[in-house]
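Heads up, one of the protein chains got dropped from this complex, but the rest are sitting where they should.
Every chain is named by a letter (A and B) in the order it is written, and numbering of its residues begins at 1.
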Amino acid sequence: MPIELLIVQLLNGLQYGVLLFLLAAGLTLVFGIMNFVNLAHGSLYMMGAYFAAWAYNNPIFGIQNSFLIAAIVGILGSLVLGVVIERLILFSLYDRDHLDQVLATFGLILVFNEVARYIWGPSSYYMEVPEQLSGVINIFGISYPAYRFMIIGVGLAVAAGTFLLIQKTRIGMLIRAGASNATMVGALGVNIKLLNTLLFGLGAALAGVAGLMAGPILSVQPGMGEPILIVTLVVIVTGGIGSIRGAFFAALIVGVIDTIGRVFLPILLASLVEKSLAQAAGPAIASMLIYLLMAAVLAFKPQGLFPVKHG
Amino acid sequence: MTMNWTSPRFYIPAACMLALALIPIYAVFASQPFYVTLFSRIMIFALAVLGLNLILGYGGLVSFGHALYLGVGAYAVGIMSAHGYGNGWAHLGVALVVGVLMAVVIGAVVLRTSGMTFIMITLAFAQMGYFLVVSLKAYGGDDGLSIDSRSAFGIFDINNHTVLYYLILVCLVGVLWLFSRLVESRFGMVLRGVKSNERRMLALGFPTFRYKLAAYVISAQVCVLAGFLLANLTKFASPSYMQWQVSGDLIVMSVLGGMNTLFGPIVGAVSFLVMEEFLSGFKPGWFPAVEEVLNKHWLALVGVFVIAIVLGLRKGIYGSVLGLIERKAGRK
Partner (left out) sequence: MKLRTFTALALLAASSVAMAQAPIKIGFVATLSGPAGALGQDQYDAFMMVVERNGGKLGGVPVQVLKEDDQLKPDVGVQIIQKFIEREKTPIITGVTFSNVMMAMSKPLAEGGVFFVGSNAGPAPLAGPACNPNFFFTSWQNDMQAEVMGKYASDQGYKKVYGMAPNYQAGKDFVSGFKRFYKGEVVEEVYTTLNQPDYSAEIAQIASKKPDAVYVFYPGGMGVNFIKQYKQAGLLGKIPLLSTSTADGSTLPALKEIALGVISGTFWGPDFANPVSQKFVADFEKKYNRIPSQYAAQAYDSAVLLDTAIAKVKGNIGDKNAFRAAIRAADFKSLRGPFTFNNNGYPIQNMYAFEVAKDAKGRVNLKTIAQPMTAQRDAYADKCPIK
């Protein structure tokens, strides 16, 4: 097993994990603090990707193929969309039980998918890696796609920024307090409604960043949000609902294990059992790995790796 | 507990069951044998939703993985047929035995959790089952498994569409009756108590875990039965029966009909599937452009409908109708 290959795979796992974190952060905050299950988070990711791709392919104020403009449109678009659905539909569900929230946001998923299909068609929508980042970077003799390096960089930067926001600012303190005891925070005179909307908007914006990042490397199509939504849910449950730290570590662990597992499990199996069995069982077990991981974590720590302590 | 014959909780389901029983006869008169197939499929899903609702509505447990048991039932038929065993009793027997074993093992794990975690873990198990079946090349994998002929029961032949239809109806009515006894029995009362306040039930000395597990296993077996019937209807077993979207659909149908009632899930399943059939084939001919959009994007309407139900009609269709009738009766 050449060491370069292992490092490349670790980088791949890291990149996937960082993408998962971008999605998990928004979802876990909304869930932990507002006690709201938002399945439409995957749709916000999808819309972020579509907005960014559209802005990249069409001239905005005369400029075309600008990743910067695509980024602004994508992130802003998701943010606005998130705030709009929160104010119009979701706010009435805060006091309802999780099942109602799951169903209503499930309904939203259906609507968003059809809207995307109607506007941009059922097949993949074209989006490419920007010219400047389409090459390969060489570090210590290992070549790795430049764009994916950027994803890792952006993801870590966002993680650091979110950490600073939550831990070091007043708003962050209010958010943490709200996670522990929302009623008390309200009683202290803080405008909970505004805080909730801001929080939801932040989550939506993060989903938009994820969509923007994913667009050039993955297929932008209706329904692209659901598969990654499922994995994101696994991440936040494993990490501990409401915990950003939990989301970060769980996302990285899930990302790395899924990537390494997918690649090396069949090889490992092939050395233990005969080839055709390994070929059949390998991919099957690899797909199940993250679920097994989640089950294992929950068996020992039912509240997740870094549970939030509720006051 | 005696049955109140004049209560709407009796005569509405009874009327609906009677209507369902008459469908094959109507189909002959209208020479539309297709209705028998259509309503066979609808009744099978109604059965599955009924099963799910035992733990969803009465137990308060949101299982996002019940489609797994549909797969167990379907593949029991498929795999046994593929190996040459065609006996229906054997199919059903094996399906239920495997179903009980799986439900006990999975239930023992998932019922330790609650809330969102419960939803996720049940989903995880269903996904694992789905991936496992997709990778089984010997049994068709993602292409699914064709079944040569339907389960042989000896005394009746379900290769005849109408006979199969009445078998499904009998199963549906049977489970409905069984559940009506169950929810009013001590078992049912404990279960509802657990949904309302588990800590109190524990304090009262009830081994709540055992009750929840039993309910989970029972509800899973109803889904296994539905899967068995589905494989026979389509003569096909496919991993697509086990996708998480199917589990989601079951939950939606249950809430649509009214998950706090016994009959609600059946109403929900029928409404949902009839709406699906109707919308995708809607061709009144007034506005071709609207028609085109409707036929292609009807899922969006379903989504809007679901949101509207959650926001507005919280008791579900049947629940609301029942509430209306009982309120009017109360006023007398």
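To be clear about the criterion, contacts are C-beta pairs under 8 Å (C-beta built on N, C-alpha and C of every residue); 3 or more make two chains touch, one makes a residue touch a chain.
What you see is a predicted model; the values in this text were computed from it and never measured.
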item	value
Partners of the unshown chain among those that are drawn	A, B
Identified contact with the non-displayed chain, of B:Tyr69, B:Phe118 or B:Phe236	B:Phe236
Contact with the hidden chain (one of A:Pro2, A:Gly62, A:Gly141 or A:Gly189)	A:Pro2
Touch criterion as defined above, residue of B:Gly129, B:Gly144, B:Gly248 or B:Gly316 at the omitted chain	B:Gly144
Of A:Tyr147, A:Phe200, A:Tyr291 or A:Phe306, the residue in touch with the unshown chain	A:Tyr147
Hidden partner chain, residues of subunit A it touches	2, 4-5, 8-9, 12-13, 15-16, 117, 121-126, 128-129, 134-136, 143, 145, 147-148, 216-224, 227-228, 259-260, 262-263, 266, 279, 282-284, 286-287
Where the unshown chain meets subunit B, residue by residue	32-34, 37-38, 41, 131, 134-135, 137, 140-144, 146, 230, 234-236, 238, 240-241, 280-281, 296, 299
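The working rule: only the chains that are shown with their structure count from here on.
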item	value
Whole-Å separation of chain centres (CA-atom averages), subunit A against subunit B	33
Subunit B to subunit A touching residues, read off their complex	56, 62, 109, 112-113, 115-117, 119-121, 123-125, 127-128, 131-132, 134-137, 244, 248, 251-252, 255, 293, 296-297, 299-300, 302-307, 309-311, 314
Complex contacts: residues of subunit A adjacent to subunit B	31, 37, 89, 92-93, 96, 98-100, 102-104, 106-111, 113-115, 117-118, 230, 233-234, 237, 241, 280-281, 283-284, 287-288, 291-292, 294-295, 298-299, 302
